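The block underneath contains the structure these notes are about, expressed in C-alpha cells.
In this view, the complex is presented without one of its protein chains, the others remaining in place.
Chain nomenclature is as follows: A, B and C, assigned in order of appearance, with residue numbering initiated at 1 for each chain independently.
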Amino acid sequence: MASLRNVAVVGFAQAPIVARDAHRIATEMLYGQVRAALDQCGVERDAIDFQAAGSADYLDGRPFGFVAALDVMGSWPAKPDLHLEMDASFAAYYAWLRIQAGDSDTALVCGYGKTSEGEPDRVLNLQLDPYYQAAIGLDPTSTAALQASAWMARSGATDRQLAALAARRRAAGARNADAQLREPTTADELAKTPWAVEPLRQGYLPPVGESAVCLILAAEGKAEKMCDRPAWIRGVDQRIELQTLGGRDLSRSAGAKLATERALAMAGLARAADVDVVELCATTPAEELILCEAMGLDAAGSRPAINPSGGPLVGNPVMMAGLIRLGEAFRQLAGRADGHGVAGARRAIAHGAQGHCLQQNVVWVLGDERRWT
Amino acid sequence: MTEPLEQRVVTEFPYKHSTGEVIGRFLAGLKDQKRIWGQRVAGQGVVVPPVGYSETDGSAGGEWVEVKPTGVVTAVARVYRPIAQLHPCAEPFAFVLVKLDGADTALAHVVRDDLERLRVGTRVEAVWAPDADRTGSIRDIACFRVIT
Amino acid sequence: MDVSRQAAVLGVGQTQHASRRADVSIAGLVREAVDRALLDAGLEHRDIDAVVVGKAPDMLEGVMQPEQFLAGALGAHLKPLIRVHTAGSVGASTALAAVTHVRSGLFERVLAVAFEKQSEGNAMWALSPNLPFMQPIVAGAGGYFAPYVRAYIARTKCPPHIGPMTAVNARENGGRNEYAHLREPMTLDDVMNSPVLWDPIRYGETCPSSDGACALVIGSEDVARRTPHKPAWIRSGASYAEAMWAPGRDQVSPRAGKMCAKAVYDGAGIKNPWKEIDTAEIYVPFAWFEAMWLENLGFCDVGEGWKAIDRGEQKMGAHLPINPSGGVLCTNPIGASGMLRLGEAALQVMGRAGAHQVDGAKTALGHAYGGGSQYFAMWVVSDER
Partner (left out) sequence: MSASEPPKEPVKYVEKQVHLPYCYVAGDYKARYLAALKDKTILGSKCSRTGKVFVPPIVASPESFAPCDELVPVADRGIVTTFCIVNIPVIGRAIELPYVAASVALDGADISIYALVQECAPEAVRMGMRVEAVWKPDGERQGSHEDIVHFRPTGEPDAPLASFMHRL
C-alpha cells in the first residue's frame, strides 16, 4: 500500500435535527455550523485549504442549489472546492483523498438540504432506473421493506426483534441533544404502531428530518493544533453495488462487507468487533442488522456500542446522515458526546450509506492514536 | 420571531427516456408477444429484465433467452396506504421481487390480490394487461397473481 | 506536495454528439464513451480501480443521482464511485477528481466519465423551475451572462465583430472534428445577421444543446509508462470556486478564474502562458467569452484579449490555436462539456487529435467554468513528464 498521511477529524458541528425549520433556508442553517466548527478548531476560514460538500438538487427541487452554499462556506477569495451530488460522508471521503494526494492539509466538509421541502417517497423514486424500477412506482420505504422481508426470510428475524432494536435506538436518542426523536418508548409500543410498509412499522422508521452539518479534517502537524483530542482516520473504504434490486442478494450488504474488510485492513485491525463504538447509517432496523452481519458485529452485544447517538432511526436528514455518523464517531473519541458518550472509547467505526437498500457504503475506522509513523 | 413564509409548488415535468435496443426489444416482447425475454450475461446468468450488459462486470450482454411467466417471490413489501400519483393502484397491494422460472435475477413488480397468502417463496404468475392497454412498458405486465 | 505522484491520461473516448441521441439509452450513451476510452487505453472494465461520474443538474434527465442506476453499466459494481456536480465546470472537475484518486496513491487506473442527455427532458423547464421567493428576471443562461459581455465590451472598447469572428472560427474548427455536433461553416455575415437574443449576444454566438458523453482513463505514472499509446502527462490541475455575493466580485474577469489559472501555471512551472502553452481548449458557451477568458487566464493583458482574436492568433496554425475541436460553440452536452475540453487538450499533446491536430502541440491547457462564473477547473497537460 502507498504511504498514507495521518489525517484526523478535528471539528464537527451539527444543527439539531428537526422535522422542519420553517425559519431558515438551507444556507442559513449551514452558516452557523461552519462558524461553529471553525470556532471549535480556533481557526478562521483562511486556515482551511480545501472545501467539499454533499447535497442533492432533487431534495428541494432546485437545480444548482449547492451553488448558494459557497456563500456560507467562506469561499472568498475563491477556494479549492468540490461539490458531490451524494451524501456528505462521501464528500468527506473525497476530502481525505485530497489530503492524501498532498494537495491540502485541511478540509471543510459540509452537508445540507431541506428534506422537508419535498416528499422523500416521491423524490427518491427518481433514484431508480427509469425503465423498470421507477416505472412501477417503487419508493424508498417500499424498497427498504423489500430488503427487510428478504432479511427476515433468510435470518428468521421477527417483527418483535425489529421492535426491540428500534426501542433501543429510541432510548439512545433520548440522550442525544441533536436527535429528532427524543422520547424513549418501549418495544411493545413500537410493535403496536401501524405498518408503514409491511414488514416495517411506522414506529421503526425515522420521520422526515433536516439539519446542516460541518466537519473539519486536518493532517498530522495541523490536527494537533486544531483539536486537543483528534480522531485519527486509520482506515477508510467505499464501494457501490449495482442498483437493480433483484440483481443482488438484498438480504446481504456485499458493499458494506467489502468496504469494512478494506478499511479494517488499512487500519491494521483484524475485526470490527475490536472497536469500542460503531455508528451505522441504517435507516431501518433491518438495515442495521444486515450491516452488523456484513461487518461481523453482534447487534445485541454491549461492546462495541452500536449507534449510541440513536443513529438515523432517531433522525435521518437525507444527504448528511452519513456525515453525522463520522461526526458522532469523532464526538465519542474526542470526549464530546456528552449525554450519549461511551466511556473509554478509543476506537470507532463510522459508516455512511446512500441509495436504495444500502446500495453504496463508506466505512471509516478511527482511533485516538495515529496509524502511520 | 418572524411569521414563517412558505409556499407550495408542484413540479411537473414530462420525460421521454430512450430505451436503446435491448430494453426496447424486451419491452416490445411484452407489448407485441406477451412473452418475457431475458439476456444471458457474464457473471449474472439470465438477467430479467435485461439492460444490455452485465451489471456485475460491465461486459456486453449476450444471447436472448425466453423465461416463463411464472416464478417465485424472493421479497415482499405490503403497501396498505398507496401514494397517489406514484404507486400503481389506489387499493392495498404488494411490491414483490419475482425470480421467474428460467431467470437468475429477480424482477420488481406488484401483486394486487391474495396479499394475505403472499410470502417469500410463494409462486406467482404474470397477469397481462389487455391488448389495447399494452404500450411497451414494464406495466404491460399488469401485475402478478398468486398461483399456489 | 508529493510531485513524484504524477498522473497521466491513458485513454480518451467521446460519443458522437447530436441534439438528440434517441438511438441509445442513458447507459448506452455513457458506454459509447467509456468503451472508446477503455479501448484507447488498452484496458477493460476489470482493470479499473475506481469510477468518478459527473453531470450537471439531474433535472435535465429526470433521474436523481443517475450514477446509481448506471453503476452496473460503468463496471463499477463493488468499486469506489463518486458523483461530482459543480455546474458547468463539472466535466472538468470530474476529471480532476479522478486525478486526485490516482495522486492519493491508492488507485492505479481511474475511469472518469461525464455526460448529458438533455433530449430526455426539456432543459428550459428543468433549469428554470418556478421557485417561489426568487426574482423572476433572469432569462436563462444567455440572459444571465449577456450583461457581463456588455461590461467587457464597455471596459475594453471591444468592437462588435469580435464575437462573430470567434463564432466563425469555432465552426471552422468544428468542421474538422468528426465528433462535433455543429459542423456546418458560418460566415461573419451569417453571425452578424443572426437574431439578437440577449443584446449584445446574437444567436450565431451561442452554443447548441447536445446529447453526449466523454470518458477518460487516468493512470498512475507506473501504469502510464506501460500504456499502448503515448499518454498525456498531467502537469497540474486545480478547481476553485467563489461565493456569489461578495461585494466587488468581478464577473467579467473572476478572481476564482485567475487564482485557478495561477495554481495550474505554478504547478506546471509555467511563467508565461502565452509563450509556453501551444494550444488551449477553453469553455466558451457564448462567443465573447473567448476574449474574456484569454485575459482572465493570463494569456493577454486586460483589453488585449479581443485584439489577439482580431489579429487571428487563436486560429489553427497561428500562435495559440484556441478550441481546435470547435469547443462548446459546436458541441455542448452540458455535463460533459468540461471533460471534453480537458480530453481534447490531452488528445492534442498525445498527437491524436486527428484532423484538428495542432502541429507540434506539446503543452496544452484545458479549462471549464460554471455557476455564475464561480466555478473554475483546469489542467495543463504535456507530452513529457
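Note that contacts are C-beta pairs under 8 Å (C-beta built on N, C-alpha and C of every residue); 3 or more make two chains touch, one makes a residue touch a chain.
Remember, it's a predicted structure, so these values are computed and weren't measured experimentally.
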**OP:** Please provide the labels of all shown chains that the missing chain touches.
**Re:** A, B, C
Original post:
Among A:84, A:97 or A:126, which residue is in touch with the absent chain?
Top reply: A:126
Original post:
Among A:6, A:75 or A:100, which residue is in touch with the absent chain?
Top reply: A:75
Original post:
What residue numbers in chain A mark contact with the hidden partner chain?
Top reply: 20-25, 27-28, 31, 35, 44-45, 58, 60-61, 70-72, 74-76, 114, 116-119, 122-123, 126, 130-131, 134-135
Subject >> Chain not shown, touching residues in chain C >> reply: 22, 62, 124-125, 128, 130-140, 143, 146-151, 154-155, 195-201, 243-248, 250-252
Subject >> Positions on chain B where the hidden chain makes contact >> reply: 1-21, 23-29, 31-33, 35, 37, 64, 66, 85-86, 136-137
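One rule holds in what follows: only the chains that are shown with their structure count from here on.
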Original post:
Starting at chain B, what is the smallest number of hops through touching chains needed to reach chain C?
Top reply: 1
Subject >> Chain whose mean Cα position lies farthest from chain B >> reply: C
Original post:
Hey, how far is the Cα centre of chain B from the one of chain C, in Å?
Top reply: 38
Original post:
How big is the gap, in whole Å, between where the Cα atoms of chain A centre and where those of chain B centre?
Top reply: 30
Subject >> Residues of chain C engaged with two or more neighbouring chains >> reply: 25, 59, 62, 71-72, 76-77, 126, 129, 131
Subject >> Contacts with two or more other chains, residues of chain A listed in rising order >> reply: 61, 129-131, 133, 242-244, 247
**OP:** State the interface residues of chain A toward chain B in the complex, per the touch definition above.
**Re:** 22-23, 61, 121-122, 125, 129-133, 135-139, 142-143, 145-150, 153, 194-195, 197-199, 242-247, 250
Original post:
Hey, which residues of chain B end up touching chain A in the complex?
Top reply: 1-2, 4, 6, 9, 11, 15, 17, 19, 23, 27, 44, 47, 49, 51, 55-56, 74-80, 83, 86-88, 95-99, 105-110, 119-121, 137-139
Original post:
Which part of chain B faces chain C closely enough to touch in the complex?
Top reply: 5, 7, 9, 11, 13-21, 23, 51-59
